[in-house]
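Every protein chain but one is kept in place in this view of the complex.
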Amino acid sequence: MSESVDEHKGEAVGPAVGERNSAVEPSAAAVQDSFPKAALAASSDGDGRFAARINCVRHRYEDGSKVELCGLEFAVERGQRVAVLGPNGSGKTTLFFHLVGILRPSEGAVSVLGVDPAHDFAKVRQRIGVVLQNVDEQLLAPTVWDDVSFSPRQYGLPRGEVKRLTEQALERIGIGHLRDKVPHYLSGGEKRKVAIAGALVMEPELLILDEPFEGLDPHARQQVLDLLNRLVAERGMTLITSTHDVNLVPEMADDVYVLAQGGHIVLHGTPAEVFAHAEVLQASNIEPPVLARLFEDLTRRTGVHLPMPASLEEAADRLAQIIGTERPGAQRAGQDQWGSPPLR
Amino acid sequence: MDIATVDYWANAGGSYLHRASPTAKLMAAALGLAAVIVVFNLFLVATVFVLVVALAWRAGIPVRKLILISLYPGVFALLFAMAQFHGDFIIPGTTIAKAVGAASVVVLLIATTPYPRLFAALRPVLPGFIVEVLYVTYRSVFILLGVLSDVLIAVRLRGGFTGRALGRRLQGAAVALAVATLRSFEISERTYAVMQMRGYSGRISGEASGGLHLRDVPLVGAAAAVAGQAFLFRYEWRALNPFSWAPFAAALLVLAVAMLVPRAAVAGGRERPVSEMLRGDAQ
Partner (left out) sequence: MSHLHVPDGILPLWLILVGWLATVLMLAVAMHALRGRERARTVPQIGIVSALLIAAMSTEIVPIAYHANLTVLAGIILGPAGGVVAAFAVNLILALFGHGGITVVGLNTVVIGSETVLGYVLFYLFVRLLPRHVGVAAGMATVITLFLSTSLSIGIIALSQINPAEARDMGSLNPHTLSFSNPFKEGVLANRIVTPEQEGGASSTLSLKRFAEAMYALGAIGWTLESLLTGFLVSFVARVRPSLLRQPILGAALAGGDG
């Protein structure tokens, strides 16, 4: 992935741990002034560079509570894999609801695939796949097959095409054997897989997943992760996810946003950059991945610069190099115990 | 919750009855209902009931539970039965029997046919909008039952429902229902959002309304025979009533055969009784 460029800051941001180049929240006023609504609209029209942008959106709920998705700009480029981290109640779900037009901001602007989702989601919905956090409410149809085939049927596609797309989605997620099952008799993980299949069935350009791995066992998690990475690599799909599992983040995202309580976007950068800011993360109740902490600690103690590894395999590689006694033929870390290598 | 139990029976079973087409089962149920309603003869009402039990047995449906569920309308029939009581137990008894018999037919239908498939079979006679509402209602019942059971557990754990005091029960129920009501709104909004995002244009289920197959003929034929016999007895009661014990005896015979012939021997051994699955499955 190319290094991320924060165009409004004019800096190229590098990937190394220890270099505090990643963006940290500037003063709120400065941010607000630099992103007027018109500029946002003009810069992300039609099939522009950005799949999604949020410009300092404020939302007030009926019970009076407020979420302000301000601070750093939320801008997702096409083909990127973006992860949103934050404590519970920080507004992750609010952000997602704004992206899909379920919520309309009291102030600020949102743009997804060039349109305002609160008004024009219908124009782009065939190109977007969404899975929200509560899967039960998203499984509407009587059987799994009915649910996965939901979108193609609604869009009036011919029967053969519906069948092809649905079978493809079922096979991809590996749930073909569930096709005739009734949703409420599935396990949580199976339900989530069904929902993801339903989101992927129309081969979307943008996939938005709120906590996609919740309820999945490690094997299923890896399966889904590999599939998503493959779709991004092969089709240039854009991926926006949120997760609690920080250890997965290096494998599933090129770009990370960290939210604090109340919705403030306090960190933005590559996983390596973001996980270097331990204090900011701690304030948001996030613990950096084990590997990041380990390598940060090693860097500090030894003085040797150790870039944060993106995966377990990379970490093992680096450590093995340093230790210098890697045995030939040994099982490589990063091969999961079911034998499938991680997708690179 | 009974509705959840019956839904499980309908989805888990693989008997002949389970595999019959929903349209055929609807027709058979209608004929069975007609038979119960038309007659006023305790023997003939009992005939239908006994046949239902026989079918339930073969389908692997837990018979005792089915009878218990069917007794529920019988309790209400009691009120009407009492209004009819003039020193003679037979008339009120038959009224109650009719209620229970009719319910047993319907419960057998729903115990062997998942609700959505029934809705699909009803598509030709109901407006599409109503069918959609039925689908969402069905799914939502299970979502809400989940919510309700969690809340009821919480209430119970905090001491609600203790004692038999009506006030306590009402309070506990009120809290549970308040939470359920609130969740309902949120769920309906999110469902709307999801339907919109997925492009809903009016048809949740892709299932075709399904027709009749050759293998359904025995079922519908038998039901038609029972209904025909009931009509006959009703209109030629003068001549036939003395023989009304005959259909009842025949039904008992059918029941005996149904219970004695091992289930695996029927339908090529592909049957797997629900009661076995209930015992063996982790739900």
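Order of writing sets the chain letters: A and B. Residues in each chain are counted from 1.
Following the convention adopted for this analysis, contacts are C-beta pairs under 8 Å (C-beta built on N, C-alpha and C of every residue); 3 or more make two chains touch, one makes a residue touch a chain.
Nothing here was measured: the structure is a model prediction, and the numbers come from that model.
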{"item": "Touching residue (missing chain; options B:Ile130, B:Ile153, B:Ala225 or B:Val257)", "value": "B:Ile130"}
{"item": "Identified contact with the non-displayed chain, of A:Leu103, A:Ile196 or A:Ile286", "value": "A:Leu103"}
{"item": "Footprint left on chain B by the chain that the document does not show", "value": "1-3, 6, 33, 36-37, 39-42, 69-70, 72-77, 79-80, 83-86, 88, 90-91, 94-95, 98-99, 101-104, 106-107, 109-110, 115, 118, 127, 129-130, 132-141, 143-145, 148, 166, 169-170, 173-174, 176-178, 180-182, 184-185, 187-189, 191-193, 195-196, 200-202, 233-235, 237-238, 241-242, 244"}
{"item": "Touch list for chain A against the chain that is not drawn", "value": "59-63, 102-104, 118"}
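One rule holds in what follows: only the chains that are shown with their structure count from here on.
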{"item": "Chain A and chain B, separation of their C-alpha mean positions in angstrom", "value": "46"}
{"item": "Chain B-touching residues of chain A, taken from the complex the two chains share", "value": "97, 100-102, 121-122, 125-126, 128, 130, 132, 134, 136-143, 145-146, 149-151, 153-156, 162, 182-185, 198"}
{"item": "Footprint of chain A on chain B - complex, ascending", "value": "8, 11, 114, 116-117, 135-136, 138-139, 142-143, 146, 187, 189-191, 193-207"}
